[in-house]
Each structure stands twice: as structure tokens, then as C-alpha cells.
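Every protein chain except one is present and positioned as in the full complex.
Right after this comes chain A.
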Amino acid sequence: MPTILFNLGLAFMTSMMGLSLQRSHLISALLCLEGMMLTLFLMLTTWATEQQSSLLFSALMMLLTLSACGAGTGLSLLVTTTRTHGSSNMNNLNLLQC
């Protein structure tokens, strides 16, 4: 059991590092974000199996749905930035200026 947790935690950390250290492509950052969501899903699955509670499975489904919505929002943002900035370079993104 701890082995699985360790693996999943390491996967989460790696995805997070990939998200924060990404400089050139927004797509890769979104992919890492999805990776983080996936590991969260797997961790929640593991916990739900442990706790033998069926209420958690519905929360699990909600997590998956929301992750898909988030991915969709992210992709639309990608399209918008490509329209305005010309490329999806992460260095170009500035919160003070669209």
C-alpha cells in the first residue's frame, strides 16, 4: 500500500514540477495539469477502496468531470492566447496585460 502511495505521490510531484518549470509551450503545461488531476484521481480511488465507502466513488466521478471541464477551459484559453499573442509561449503570458 505505501508503495502505491509513494509512486503516486512521486508522479504528482513530477507533474507539478513539469507544470511550474514549463517555459515554452502552454500545451505541455496543460498536459501536466491533467497529469496532476489523473494522479489525484488514482489516489482518491486507492483511498476509496481502502475505506470501502461508496459515497467517495461519486466524489470521484465529480472530480473526473470537473477535470475534463478544466481541460476544456484550458484548451480554449490556449486558442485565445494563440489568437492574440501569435504563439503559445509561456514567457509571453502576462497577467497584467492580456
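A few points about this structure:
One rule holds in what follows: contacts are C-beta pairs under 8 Å (C-beta built on N, C-alpha and C of every residue); 3 or more make two chains touch, one makes a residue touch a chain; residues count from 1.
Operating definition for what follows: contacts and distances are computed from a predicted model.
The protein name that UniProt records for the chain not on display, among "Signal recognition particle receptor subunit alpha", "TMM27 protein", "NADH-ubiquinone oxidoreductase chain 5" or "Isocitrate dehydrogenase V", is "NADH-ubiquinone oxidoreductase chain 5". From the options A:Leu19, A:Leu40 or A:Leu64, the residue with contact to the chain not on display is A:Leu19. Residue-level contact of chain A with the missing chain is found at 13, 16-17, 19-20, 22-23, 90-91, 93-97.
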